[in-house]
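Only one protein chain is missing; all other protein chains are in place.
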Amino acid sequence: MNIKKLLIKTFTFIGGLYFFLEFVMPESVFDFDKYHESISNAFITMSCMAVGLGIINLMVLHLDRIVYKKKDYFFSLTLLLSLFITLVILSLDWYQNEKIVSKANKFLTLSKFSEVILDDEKAKNSKVLAVNIRNQKLISELEKDINLIDKNSININEAKERELKEVLERVEKSKDNIKKDYHSTKYNLNLSKRLRNLSIVYREYLQYKNKDSLIKKLYLICFDGFFNPLVMSMFSLLGFYVATAAFKAFKIKSFESFLMMLSALIVILGQVPFGVKIWNGFPSLRLWLLSVPSTGAFRAITLGAFIAGLVMALRMWFSLEGHEKGGKN
Amino acid sequence: MAFEHVNIVGLILIFLFIFIFFYFLYKNKRNPNLYIRKILGIDAISDVCDYAGETGRPVSFCTGLSSVGPVLYASLGVLSFVAKKAGTFKNRLLIPQYTPEVMAIVEESVQEAYESINRGSLFDKKDIRFLSDEQFAYASGYIGMIKRERACATFLFGTFAAESLILAEAGQEVGAVQVGATISPEQVAFFIASCDYTLIGEELFAASSYLTRKPLEITSIYTQDKVKLFIFFIIIIGSVIATINQIYPDLNLHNLDYFLTIEI
Amino acid sequence: MEKSYFDLLIIIIGGISTLAIFSFLIKENVFYRFFEHLFIGISAALGVILTFKNFLWPKVFYPLFGLDIVTYPDGTISKEYNYELLLLIIPIILGLFYYFIYSKKHAWLAKLVIGLSLGVSGGLAFKGFFNQAIPQIVSSFKPLVVILEGSVNYLQSFNNIVFLITLLSVMYYFFFTIKQESKVSKGISKLGRYLMMICFGAFFGSTIMARLSLLVERLGFLMTDWIGAIKEIF
Partner (left out) sequence: MQGKTRRFIYLFLIISLIFPLTTGYTLKPAPSSSVNMFFNKVDSLEDTGYAFIALDFGPQSKAENLYQAKVVIEHLMRKRIPIILFSMYTLAEPILESLAFEVANNLQKEIDGEYWEYGKDWINLGFRPGASLLLQAIPKSKNLQKLFSKDAKGNDLKDFPRFDALRTINDIIFLGQFTSLTGVFDTYLQFFKTKDYRPVFGHGCSSITIPESHIYLDSGQIDGLIGGIAGASAYEELLNNKYDKRNNKEASVLNTGVGVAQLLIVILIILGNINFTKLKKYLVK
């Protein structure tokens, strides 16, 4: 057993060592920055992979309730159904968006290709085909893709359509320039810029047309109908609980709770219309209380927590656990 | 003032800090009964567990929105203590979870706590429930669970945000004895209002040390205090320098932060 | 902006969801339980999809499978496959180790990965401390006497003194290992506790207005939008 425990401890130590050295070592000694971004990404990937654990835990708990018809199994059914349906809606919505992006990115590829032709010609790159053949292939592919855009459905009244129409015309113009003379790359850079612009505009156009598709409607019902109102209603429960908590908390049991109640009253009177009628100094006293002493006290608490956190981090790094792992007390 | 890397002064401070920690660890190993002042909130933790033992109703331990980090690690210390107590008194221990990765760590730590008092059989994986990784869906699931299971004691240890008052008031409504501990000052105000006992800021870190009183734990508290004492005097010196700079502006002494930015 | 039937439907569902949550205040009931489980189901699905859509797919699997390499019409490809990406397989496999927590025999593999992530966050804490705590310490160096154009600014000096007294006394209150027997030290730590309580009370009072505004907005939504939508449909 202790080989496994040793391996766990070394893994923990190495994980901590890398980030410790990255911070402590000056760049001159060892340039971490080159790898830092990919290593941080690696650790984020690792923790993201754990996302399935949550779903498995939910499934195990609620399927068990449904199968054995335990108490509240109907609600477990609701949970799993809403989980499954939302997964389907979100995946379809994601897939639909990916399809649009890939349709629009066709022009992005051609835009890059047009630039590559120009760069290869400048660099006198011999390993590639002659410029005229590549330009011909570029133009034939471009014509195929443009025909795919069902031009007849573009009616001019919408701003998005008008924009798409204009960009298409500009692309056609620079396309014809190249068609005049495939050998020259004079217009390639111009075509490349216009094609990149076309890919952006076309994507926005497709997304705009997709706005009232069935999946988008289901997405809106799911989020604007259920999810957002539920979030905001839970958040607004605080309005009720703040009142009951105030009633309970500001019962004077000791000098401390008296002080707490007094400062709460001052602040409340400083922010309500009738407070000013009693004494117009309340708002400024409220502001003073909230900005001078409060920042001092809150900073002392957070500083203490940072220091304690640093000590605990040191223990985590060296796997010095007092409690669970080794703790056989 | 952002630190991508640290200069020589910072380096010395870090190694000084690590040295102090291991020095106290070595010293505490020999005479473990060192003075730690009484902290009222922490003594309550074992009393609450005993009370839960009598009522026999479920106990709930919530790590809030904590992600993997020192706060979670400190909360695990208290969770392990509570799990052992729940094991001995045969209370059900409900642990609602917010992040999948934290759930894995919690599961492992609770299982070992049960096994360490050879109550492994009592450990029920289904009581460690993943609710949601969205703040208010988690709060909605938590208050529903607490009300339905009629928990008699709730522990709220870790990182909390605006939803802290919802969790605390729900426990209060069901008549549970509550111990709340968090490091964000804004939420402490709400815990004081709704919980029976509240641990403020670093008292959360001291809790696991205070409960187990093992040399390693005592060392953490001692190192914590020594570093804080150091910073306590740094702030006094820094303010004195700032005052001198005000009275004799032409002197314009470098304040202490200058040493952290000089490049040698 | 005339609201279509679809918008009215969404408002009505929104109103029902709001009432379901508010019904918890009366008592935990079936209506609330249904929407609670619905809420958890939707947010669990959202969590998984967002993790894939915003990170795992674009940053990990998409480049790993070389889907971002495009073949041009003349057969040439946009860029060579960067073999260093294969290193990404290591964190993916390590990430899968988490799922070994369910097996009795191989649970130690999960502990391996858990240990690794604990170690990482331990190592990161030093950088976190320097970037978070030190700026706060430095900004606490406040002069006790503030002089503005030759004359003492009493208000600012008084504020700085109060700030420092609060900061230091609250810090003093949180010393665990210093024997606080002497009258002076008892006095300072008691002062720290009292000042802390004043600040918690003040903060509590100031949040009441924000929380009530949220509630009044929700009630306003129910009274105007929701009832309006119902009237329009029926």
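Letters are used for the chains, namely A, B and C, taken in the order the chains are written, and counting of residues starts over at 1 for each.
As a working rule, a contact is a pair of C-beta atoms (placed from the backbone, for glycine too) under 8 Å apart; a residue touches a chain by one contact, two chains touch by 3 or more.
As the structure is a prediction and not an experimental result, all values here were calculated from the model.
Screening C:Val30, C:Leu87, C:Leu148 or C:Val216 for touch with the missing chain picks out C:Val216. If you put the hidden chain back, the residue from A:Leu7, A:Leu77 or A:Val276 that touches it is A:Val276. Residues 159-160, 163, 201, 204, 208, 228, 231-232, 235, 239-240, 242-244, 246-248, 250-252, 261, 264-265, 268-269, 271-276, 283, 287, 290-291, 294-295 are the ones on chain A that touch the missing chain.
As for the chain not pictured, it touches chain C at residues 1, 25-26, 206-210, 212-217, 219-220, 223-224.
Basically, only the chains that are shown with their structure count from here on.
Counting C-beta pairs in contact, the pair that comes out ahead of the other among B-C and A-C is A-C. Chain centres here are C-alpha means, and the one lying farthest from chain B is A.
Closest to the middle of the protein, by Cα centroid, lies chain C. Centroid to centroid, with C-alpha atoms defining each point, chain A and chain B lie 29 Å apart. Centre to centre, using the average C-alpha position, chain B and chain C are separated by 17 Å. Counting partner chains per residue, chain A has residues 23-24, 47, 50-54, 58, 72, 230, 234-235, 237-238, 241-242, 245-246, 249, 260, 297-298, 301-304, 307, 309-310, 313-316 touching two or more of them.
With touch defined as above, residues shared between interfaces to two or more other chains in chain C number as follows: 21, 24, 33, 36, 39-40, 42-44, 46-47, 98, 101, 111, 117-118, 121-122, 125-127, 130, 137, 140, 164, 167-168, 171, 174, 196, 199-201, 203-204, 207. Contacts from chain B toward chain C in the complex involve residues 1-3, 6, 10, 14, 34-37, 39, 68-70, 73, 100-101, 104-105, 107-108, 130-134, 137, 140-141, 143-144, 147-148, 185-186, 188-190, 192-193, 200-203, 206, 221-222, 224-225, 228-229, 231-232, 234-236, 238-239, 241-243, 245-247, 249, 255-257, 260.
Against chain B, the residues of chain C that register as touching in their complex are 21, 24, 28, 32-33, 36, 39-40, 42-44, 46-47, 98, 101, 107, 110-111, 114, 117-118, 121-122, 125-127, 130-131, 134-135, 137-138, 140-147, 160, 164, 167-168, 171-172, 174-180, 196, 199-201, 203-204, 207. Listed in rising order, the residues of chain B touching chain A in the complex are 3, 5-6, 11, 14, 17-18, 21, 68-71, 73-74, 76-77, 80-81, 97, 100-101, 103-104, 108-109, 112-113, 116, 125-126, 128-130, 132-134, 136-137, 139-140, 148, 162-163, 165-166, 168-169, 172, 183-186, 188, 190, 192-194, 200-202, 204-206, 208-209, 212, 214, 216-217, 220, 223-224, 227-228, 231.
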